[in-house]
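Note that this complex is displayed minus one protein chain, with the remaining chains in position.
Our next item is subunit A:
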Amino acid sequence: MSFEIPDDLRYRETHEWTTTGDTVRFGISDFAQDELGDIVFVELPDVGDTVEQTGEFGVVESIKAVSDIYAPVSGEVTAVNDAVFDKPELVNEDPYGDGWLIEIEVSDEGEFDDLLDADEYEAQIE
């Protein structure tokens, strides 16, 4: 089975993605949503909270499993995707689009160097 891995994103080994820049969005990868199966609940931080690179920033639960999700880079939360609270299946249906999770203002752009690019992430999940 092949999974969508957009070239313009960066990834963590734990299957989260982030856009790049000053203000970025986080989500979970196509591979991760497929592994989890039907997602039924998402727990996310509030706007104004700070998240630390590699620290837990929320929880995604499918019918069969609970998974902590980890921040690709550090920063302050500037937006939360409220739509996934009412429709968690958006994470399954569109993990890089409507199923995004939070937006943050990045505190240290150097942290992007610690992440995987699309080729490296693809090699990891093969």
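Note that a residue touches a chain if its C-beta (ideal position, glycine included) is under 8 Å from a C-beta of that chain, and two chains touch if they have at least 3 such contacts; residues count from 1.
The definition used in the following text is that contacts and distances are computed from a predicted model.
J.: Given the options "Acetolactate synthase small subunit", "Probable aminomethyltransferase", "Binding-protein-dependent transport systems inner membrane component" or "SPFH domain-containing protein", which would UniProt use as the protein name of the unshown chain?
T.: "Probable aminomethyltransferase"
J.: For the chain left out of this view, which of A:61, A:76, A:103 or A:117 touches it?
T.: A:61
J.: Tell me which stretches of subunit A touch the chain missing from the display.
T.: Touching the missing chain: residues 1, 35, 37-38, 40-41, 43, 59, 61, 63-64, 66, 85.
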